[in-house]
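For this view, one protein chain was removed and the others were kept in their places.
Entry: chain A
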Amino acid sequence: MSTTTQKHRDFVGEPMGDKRVTALSGIGEILGEKLRQQGFDKAYVVLGQFLLLKKDPEMFTEWLKDASGANSRQAGVCTQCLREWCDAFL
């Protein structure tokens, strides 16, 4: 039973354009700030990292946990969000 949040649906439903990194599912203010400090200030930059890791969900999840301090649930949700966005728009 997979329940998607409104945030997830909002992100996956349209091109991400210039949305901030906090628009990603699973990324709140605190994690967003950590990512911004490393230069990942927009969602598309995180998308770039996801693509550099060849869309490998495990690699990306691990990277996200290391880079932002996300826990497994948050990183997993963000990975899933990006995967679905890529399936729809890439």
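Please note the rule applied: a residue touches a chain if its C-beta (ideal position, glycine included) is under 8 Å from a C-beta of that chain, and two chains touch if they have at least 3 such contacts; residues count from 1.
Definition applied: contacts and distances are computed from a predicted model.
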| item | value |
| --- | --- |
| Which of "AP-2 complex subunit alpha", "LEM domain-containing protein", "Calcium and integrin-binding family member 2" or "BHLH domain-containing protein" matches, in UniProt, the chain that is not displayed | "LEM domain-containing protein" |
| Chain A residues that touch the omitted chain in the full complex | 1, 3, 49, 51-54, 56, 59, 62-63, 66 |
